[in-house]
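Handing you this structure, nothing more for now.
A protein chain is absent from this complex, but the other protein chains hold their places.
Lettered A and B in written order, each chain numbered from 1.
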Amino acid sequence: MKEQSLNIERRSATTTPSPGVRHTVEVAKLIDISKCIGCKACQAACMEWNDIRDKIGTCEGTYANPADLSAGSWTVMRYAEVETKDGRLEWLMRKDGCMHCADPGCLKSCPAPGAIVQHSNGIVNFQQENCTGCGYCITGCPFNIPRLSPDDHKAYKCTLCSDRIATGMEPACAKACPTGAIMFGSKKAMLHHAEGRITDLKERGYRQAGLYNPAGVGGTHVMYVLPHADTPELYSGLAKDPQLSTLVLFWKGIAKPLMGYSLGLAVLTGIFHYVTVGPNEADEDETEE
Amino acid sequence: MTNHWVDIKNADLILIMGGNAAEAHPCGFKWVTEAKAHRKAKLVVVDPRFTRSAAVADYYAPIRSGTDIAFLGGVINYLVTNDKILHEYVQAYTNATFLVNPDFNFAEGMFSGYDAETRSYDTATWSYQLGADGYAKIDETMQDPNCVMQLMKKHFSRYTPELVSRITGTPVEQFLTICEMIGSTAVPDRVMTSMYALGWTQHSVGSENIRCMAMIQLLLGNIGVAGGGINALRGHCNVQGITDMCLFGESLPGYMKLPTESDASFGDYLTRMTPKPLRPNQINYWSNYPKFFVSLMKAWYGEAATKDNNFGFDLLPKIKGPSDALAIFERMYQGEINGFFCQGYNPLAAVANKKKVSTALAKLKYLVVIDPLPTETSEFWKNHGVLNDVDPAAIQTEVFRLSSTLFAEEDGSYTNSGRVIQWLWKAVDGPGESKGDVEIVSRIYLKLREMYAKEGGAYPDPVLQLSWPYSIPEQPSSTELAREISGRALTGDGEQLSGFGQLKDDGSTACGNWLYCGMWSPAGNLAARRDNSDPSGLGQTLNWGFAWPANRRILYNRASCDVAGNPWDPSRMVIKWNGSKWVGNDIPDMRLNARPEEMVMPFIMHQEGVGRLFGLNKLKDGPFPEHYEPFESPLAKNLMHPDNPESKCNPAVRIFMGDLDSFGKPDKFPYVGTTYRLTEHYHFWTKHSRINAILQPEQFVEIGEELAKEKGLKDGDKVIVSSNRGHVKAVAVVTKRIKTMDVDGRKVHTVGIPIHWGFMGLAKNGYITNTLTPYVGDATAQTPEFKAFLVNIEKA
Partner (left out) sequence: MNSNSTLLQRHTPQVRANHWFVVIAFTLVALSGLAFFHPAFYFLSNLFGGGPWARILHPFAGVVLFLAFLLLVARQWRHNRITAADRQWQQQMMAIMMNRGHDLPEIGRYNIGQKYLFRTLLVMIPLLFLTGIVIWQPYFAPEFPIGVVRLAVMTHAIVAFIAMISIIVHIYAAYWTKGAIRGMIRGTVTAAWAKHHYPGWYKEMTKGRE
């Protein structure tokens, strides 16, 4: 779904510039984990606004349901019970979903032109009509977010409610969040708000409180306020230092084009070898000795 | 709630105990996060489980289910011994100074006047000493051994931190940390709010649990002030509304009481119901009872209620015996009831001891279920395999299912926990042939009236004379009903009344519920107001909806000022005395021109005008809260009075014959079972809704890691949880959040049992958890003891 009023900054598998004349304010969703009660209102709102319904599953021995992201669940709550060093129990709840990276691994690894776009406000969107279903976005994502639908074989994930944002509304999850744990606004405003929250948390004894806006992916447009920012992996395995691995960057950035040229070069070499050296012919007149 | 939802943001300390606001009231919980963010408030959670509320708390302490009074009694002991009380407040605004009947006595867990035969108290001695003028005697110095302060000190001195810890399982240092935090609000500029719900009510000492916290709040000076109060979080968006309108068969709208057999005449009834002041100059607002009652009778019977026929007093039934849910199903079980109307109610799932309820329903001739959904109750006769193993051939009950509309399918009002009445508009038509509840009941009524008119009957008058002035008799509109409930003058042009101050006992006013009087004033439907302007910044949005009483948002708000009329905390001014009258950010809960020197005290509904640390005879189980073990307890005795087996459990609790045998013992059922709700579901309703079913699809129980290890259980295993009344099968969730408690030197394990599943709906079908729960309730309110009973657990 293309939102007319959202400018496209980058497109997957496209080597020419994207339409980039208009500039919009960079937006961000800020998830304050210290305010989150894990009520799943965000999940319900996501299902309702996007008209998606996952299967009615089973209880696997945790509160988490559905148990994982899927084409029908673009956000899920993850719960972790952690005992801190001083013996205190903490029940850490994290809303998992697309982080809308400034430097999106999915977009970089997508081979289908225009199947993944990055809007100038920072939203990374899947355009399912261009998706081939190869699943490369899944491998490219450092947060393990995109999921293929078993029904239509297209990849799906959180859109940050780009259709709502395009018309001046906040994402459905932020609208539904009863405690204000999910905030939405300009990235600048969210960074500012996060500072206040972190100060408050530090006053309450969370000395390692901090913002999760990892530089390895150029920062994200979904950020967390974490009471334990030094150990994000406590929050159901949130990546400590997510990056597009240098190998992938080298691979996608240099190696692949080089390989493409190499293939062309191989062909050219053949042609020029042929026209300069000539064919390798057996002399039919060559006599037996 | 004495206060209201938004006001929670004004608190400095929030105590969630006896509830799990984040889980069960996530929307209201936003005000907790506001208080934390903007007032730097601290959140303390005390609960048998580390709950969703605990997950965002600043401090958490575990407690054994059913021992809240031991904990809170210990807090009272801490406050009085460490002098953490707001003296001026306690002195003036509570009955601490009052002298109690010298024959009042408490020994070995029993208050004076106990009759073991009837399991009840003669409460004659639970009273004040009265002077010749008829007023209660007081001792300003609070030194008299019979004054409330001294009696209270003595009563709670037994609740030492060590004993509290032995009973509750809460470690002493954690208990004391919380005492300190609570005690820190005993100053004028710090306030604690208490948020509780079914975690306190669903015990055999439910009402006393709440009273105990009310006492603490009085000692701290936290009642009547912004950010304070004792706040019941109601479960349904309109359960406050139904409570106000007439929750029990024994009551009338606005917390009036239905006459009983003993009320020989209208005069006797009014005399019994109309209290006399117990201190000079007090408002004693219930003295207006006759005005409220007569206006109600005029609303109901109109022209047929005249001065000559005592305003139709004889048209009202004179009830005999209790009519709470447990009593009704007991009588049904005994075969005394043969027809039952069940409206928006699913008792097979919701009432204790499913087996007993199922047996009771099978004894009915007919059952009418009025509900938007097919409920378990409407299918109680149908075999659903192990989930409802009954023999339909053996059940002769005829069941009628009348499909009603849902909340969004009709206009009407909601009264939230904070007593704010808000009008809502119909969003969609109900599906198919569904009809509004009012229409369904009206059609039944009109048919009955027709039959009584044609065929007569034993006493047709109450039916025939009922006033039915609605423009479409089959469909009284929400507007017509709201106007009737709010009340109007019967003289002049019959204008709507603007408040209960205008009610008369001469038959010249009609009002369906005095508390709601003025909701639909001459200015129109005030409940429909949506102006959220908040000039004080305290969240006192007086033009948003309409709060009963009189649009007052904080009850007893006179207590937010000192005796001289100055706010305890000027930055949180609710009202103040401006030299000539009471003004401020709320509707003053005081006669507007009552000068402070007149000493008109804030608790205007009380005969004595002050808050009650000594509860008189208002609760059936004692004027002071006392710890009693749940009826099914893992302990052999009550550590508060170990030598008296009679006072192990609440001696004033009603037990029906036969139910005593249904209680289990710890030898067979060694673990504490406790039932509760989950955020993802609403009771037994949302399992019919796809999104909720996706979010929490399958029945589970929660157990601690230690018990899981003992029983060889791991996450996802199927387990059977059994009590002496039956069993349920569910998936095990093994968690660090339920800790094994150390209670008096022994280990006590808790099994957490969410309630939401049944054999109807979209979610995976499951067992009705009330198969497990005991058929016993609170001494006063009869709310069943769903929170503490004994179970066993085994791998399935």
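In the analysis below, a residue touches a chain if its C-beta (ideal position, glycine included) is under 8 Å from a C-beta of that chain, and two chains touch if they have at least 3 such contacts.
Quick caveat, the model's predicted, so the values are computed rather than measured.
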Report task. In the full assembly, spell out which visible chains the left-out chain is touching. Result -> A
Query raised in the report: Out of A:Pro17, A:Gly87, A:Gly168 or A:Pro279, which is the one that touches the chain we can't see?
Result: A:Pro279
Query raised in the report: Which residue among A:Ile56, A:Ala112 or A:Ala174 touches the omitted chain?
Result: A:Ala112
**Report entry** Interface with the undisplayed chain - residues on chain A
**Finding:** 13-15, 109, 111-113, 115, 130-136, 138-139, 144, 148, 150, 153, 247-248, 251, 256-257, 259-260, 262-263, 266-267, 269-270, 273-274, 277-288
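Here, only the chains that are shown with their structure count from here on.
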Requested in this report: Report, in whole Å, the distance between the mean C-alpha point of chain A and the mean C-alpha point of chain B.
Outcome: 48
Query raised in the report: Residues of chain A touching chain B in their complex?
Result: 34-41, 43-44, 47-48, 53-63, 65-66, 81, 83, 89-93, 178-181, 197, 200, 203-204
**Report entry** Interfacial residue positions of chain B with respect to chain A in the complex
**Finding:** 22-23, 26-27, 29-30, 32-34, 36-37, 40, 50, 52-56, 58, 60, 679-680, 690-700, 714-717, 731-737, 762-764
